[in-house]
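To start, the structure itself, in structure tokens.
What you see is the complex with one protein chain gone and the rest in place.
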Amino acid sequence: MLQTFKDIIDILSVPTISFTFLTVAFPFIFPPSDWFEKVHRKLGIWRLWTKPGFYGGMIAITGFFVIGYFDPNFHITLTKADNFPIVLMVYSMFITIWWSMYQAYENDARLEKGLKPMEYNDPDDKVLVWPDLVYIEFIALILFMVFLIVWSILVAAPLEEPANPASTPNPSKAPWYFLGLQEMLVYFDPWIAGIVFPMFIIIGMMAIPYMDVNKKGDGYYSFKERRIGMFIFMYGWLVLWLFLIVIGTFFRGPNWNFFGPFEFWDPHKVVPLNNVNLSEYVWVKLLGQGMPANILLRESIGFLALVGYMGFLPILLAKTWLKNYFQEIGPVRYTFLMMFGLSMLALPIKMYMRWLFNLKYIIAIPEWFFNI
Amino acid sequence: MEKNKNKKSFLERMGESQVWKSIIRSGVPRSRRQRMQAVLGSVFLHLHPARLPKHAVKVGYTWCMGGLSFFLFVVLTITGILLMFYYRPTVEYAYTDIIDMAEQVPLGIMRELHRWGAHAMVLTVWLHMLRVFMTGSYKPPREFNWGVGVLLMTLTMFLSFTGYLLPWDQLAIWAITVGTNMARAHPFIGHEGPGASLLAIGDINLVHAGSDVRFALLGGRFVGEASLLRFYVLHCIGVPFIVMILMAVHFWRIRKDGGISGPL
Amino acid sequence: MTNEDKKIIPAASVNPEEMDKNGLGRRGFFRWITVGWIAFSAATGGFFTLIIRFLFPNVLFEPPQTFKAGFPNDYASNTVDTRYKKKFNVWMVRDEGSIFALSTVCTHLGCTPNWLGTENKFKCPCHGSGFRMTGINFEGPAPRPLERFKISIATDGKILVDKTKSFKWEKGEWEQSESFLKV
Partner (left out) sequence: MFKNDERYWNIHQLNKWFAISSVLFVAAFVWMFIDDNDDEYKVYQRNFRQLEIQMAEAELAEELEIVKSERIDYEAKVQKAQAHLDAQTSLADSLQNRLIFLKGVFYKDNMNFQGQKSQIDALKYLVERDNTHETDHGKDHSAENRKIYDDANALLHEYKLKKETTETDIADTESLINAINQESKHASDELNKVLRDVLLVENKLAKIDRERMSFMNKMGDLVRDLPILDFMNPYYKVKQYVIRDIKYNVNFTQVPSVDRCTSCHLGMTNPDFIDAEQPYRTHPNLDTYLSPASSHPVEEFGCTGCHAGRDRGTSFVSAVHMPDSEEEKVEWEEKYDWEQMHHWLKPMLPSKYTEASCFKCHQNEAYIKDADQLTLGLSLIEKSGCNGCHLIQRYDSRRKAGPDLAKIAEKLDKGWTIKWIESPRSFRHNTRMPHFFEQDNNSSPEMRKRNETEILTMVDYLFADGKEASTKNDHRFMGDAVNGETLFNAVGCRGCHIVEPNMNNMSDEISIESILKDHGPNLIGLGSKGSAEWIYNWIKNPSEYWSETRMPNLRLSDQEAKDITAYLRSFTNPEFEAISHKNIDEIDRDELENIAFGWLSKMNSEAYAKMQLAKMDHEETMGYVADKSFRYYGCFGCHNIPGYEDAKPIGTELTFEGSKPVDKLDFGYIHDLDHVNYAWFTRKLGNPRIFDHGKESPAEDKLRMPNFNFSPKEVDALVTAILSFNEDEVSETMLADHYIKDALVYEGRKLIKEYNCQGCHIIDDFGGQIVDVIGATEFSPPNLNTQGRKTQPDWLFKFFNDPTTIRPNLQVRMPSFDMEDEEWNSIIRSFQFGDNQLLAYETDHIVAMNAKLKAGKKLASTDFGACNNCHFYGSTFPIQDAQAWAPNLAMAKDRLRADWIVDWLKDPMVIMPGTKMPAPFLPTSDLFEEENANAIYGNALISLDGDSTAMLEGIRDFIWNMKGQKDITSIVKKYFDENGYKFGEEESDDEEDEWGDDDW
């Protein structure tokens, strides 16, 4: 019974399935449009952001970890000292997101009724910082210190073998907060996943206030008023960053192979990796001829696809689906929004192309270290 | 005289003493004015306004995460300084010094406090950012401060990352190797990055493994003695220095941008 | 402090209405906060104490404090042997009937004196203190004789000098059997 359950979880947590599930389910959890909102209500997903939803979520997460703790295989990864922060991350992220969504829904209801948000106070109705704020800050610090001390007593800081440049541990992982990047490296060339994307993430995040022209929802929890922005951010944050960290921590074993949480990390496990470049697809498989000698000609399809995706698609969208939006925010904002948004979207797209077509690179010019 | 004053509590008398006043500037904060003075007169507390909107003192609104991040930064600074007494950043001693933290150094738990504190700080910074996003607090006039915040978050991770190398164990060296290998793929300035081969004069290659950005970061072609020292310096002085400047800006801008966000 | 302020003091800190409701008076207020402050001070005080303790290492990686100084026959009588001066800061001295290990630390300000064989004395270059071969001070500012270290014969017949234990003349410790070797 328990074993069957574990097997099911193992199968479900394969990235292709879990990632797809999350991606499909995501708009129903954070509905970006009315239609999704309708389904969201109809299916009762909104209950996730109510108190029973909270209990349910906590029980599910805790249950998963408790079962994991008693599972001989998951126990090993779960009890690694350096993995404790990820457990902490899962809990804290769930609690805080639930809490903000809970408050957001309450505020949404109030706003719908024409009321001010809960947080609203009369501008003159202020409180003194001393002692109210200072005191709670103080108490928070003490409690946090207690937590930190207890954590430090119970979990010894890890120390492995002395550094050995000749022997790579299998698997060898980046610090947990960079595991999202390491996961991206599976699908992208280092210069994209290691340089361009991190840059885009930092700059893109810094650019959020400039791209988000929605004046509403400033200074209080709300969802409905800023649902599109929220949906995009939450997808990037939860699915493309935190979820990849969880995968990288718990589900990536020797040889960076995927292992279900309850699966034994067998270093002998072999997973076929026959990846094909887009140019090979087109020239060899589709056109049945050899690869052109000219590099640019060879990769012209890839360049076309790239220019199409990053260049024409935004123009097309600006003319059609996003016409109103384009007019609302103007060309500069639109350009940047598209650049960052499409880059973000490129990650799941590339992941799917890898899974579905074993696609390796869209543009593959190893001669110049230029692979996309 | 003495007897008349007996009614006053010890605290009250202390608050009126010259020493107290000279240090704290206000008396024991009892009155509204004294309370405001207590905040305004203290170099530590005057980051806060004297009064603030009610919702800002609710834990449910702020989650206290910004404050905790700062607190963790302080804790990490203190524990970090103490650890420097027993840690030598050389390939010879780094590893064994860490062993000794656990085996014989008094209060060797400093290392745990430092390491777990560092992980916790990454988390609190993330949660802080999440809260700011969820309440839409990045919106004008706080755009710039959000940007500073993003930089601070990046630097927090970089701080943690540079500290990761210092125990000089397998976990450390390979995490840093994997991490810094990305730098070799940096366009133009990484020797395996696109365009690097274009930076050549005639047959003389300018960007190679001994001259690219990774080389600058590691102080060598591989993670070695020089990298350990570099990461040590970055971890202990370089990055904290930048972080402190940015924190000052960040805190200053909170006040200048109208204090804590809230519905208007 | 004005009168007005004084009036406000109790008022602002405690809402009398609540005070009545909760049955908490001034005493209750102080009880909780006193516990809090005492506990807080205790813990932070403890931390600072521990941090001070932290400054004292538990083990040392200094050169060993005990060393072997050859066989008793290696030393001619009435000579000062400076072989172990550099590595262990010890002179091996053999006088008429005994061998002892003399510290090379001047008792004045810790300089290292020189052995002047022709004048038969240790002379400190810093402030001119002079010591006889026995280690007794006889000139200059040095307040007391040089110290001697514990000396014994190891099982292999070699001399064993233990620097962790020193013997001071002024305490009469040079009489103790561990401070010299009879030959």
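A, B and C label the chains in the order they appear, each numbered from 1.
As a working rule, a residue touches a chain if its C-beta (ideal position, glycine included) is under 8 Å from a C-beta of that chain, and two chains touch if they have at least 3 such contacts.
Since the structure is predicted, the reported quantities are computational estimates derived from the model, not experimental observations.
Judged over the whole assembly, touch between the missing chain and the shown ones holds for A, B, C. Summary of contacts with the chain left out: across A:L22, A:I95, A:M118 or A:I136, the touching residue is A:I136. Although one chain is not drawn, the whole complex shows that of A:S33, A:T62, A:N170 or A:N275 it is A:N170 that touches it. Subunit B residues in contact with the hidden partner, per the touch definition given at the top, are 32, 51, 54, 57-58, 91-93, 95-96, 99-100, 102-104, 106-109, 168-170, 224-225. Contact residues of subunit A toward the unshown chain are 125-128, 131-132, 135-136, 138-139, 142-143, 145-146, 149-150, 152-153, 159-167, 169-170, 267-268. Residue-level contact of subunit C with the missing chain is found at 11-18, 22, 24, 28-29, 32-33, 35-40, 42-43, 46-47, 49-50, 53, 56, 58-59, 61, 64, 68, 138-139, 154-156, 158, 160.
As a working rule, only the chains that are shown with their structure count from here on.
A summary of chain positions shows that the Cα centroid lying nearest the centre of all protein Cα atoms is that of chain B. Among the remaining chains, the Cα-based centre furthest from that of subunit B is the centre of C. Averaging Cα coordinates per chain places subunit A and subunit C 59 Å apart. We define each chain's centre as the mean of its Cα atoms; on that basis subunit A and subunit B are separated by 24 Å. A separation of 39 Å divides the Cα centre of subunit B from that of subunit C. Multi-chain contact residues of subunit A, defined as those touching 2 or more other chains: none present.
Within subunit B, the positions touching two or more other chains are listed as 32, 35. Residues 82, 84-85, 88-89, 92-93, 96-97, 99-100, 103-104, 116-121, 123, 125-134, 136-137, 140-141, 144-145, 148-149, 151-153, 155-165, 167-169, 172-178, 181-182, 185, 189-191, 193-196, 202, 205-206, 208-210, 212, 214-222, 226, 233, 237, 365, 368-370 of subunit A are the ones that touch subunit B when the two sit in their complex. Taken together, the subunit B residues at the contact with subunit A in this complex read 29, 32, 35-36, 38-39, 45, 48-57, 59-61, 63-64, 67-68, 71-72, 75, 91, 95, 98-99, 102, 109, 111-113, 115-117, 119-120, 122-123, 126-127, 130-131, 133-140, 142-143, 146-147, 150-151, 154, 157, 160-161, 164, 167-175, 177-179, 181-187, 190, 192-197, 222-224, 261-264. Residue ranges on subunit B touching subunit C, taken from their complex, read 12, 16, 27, 30-35, 82, 85-86, 100, 104-107, 110.
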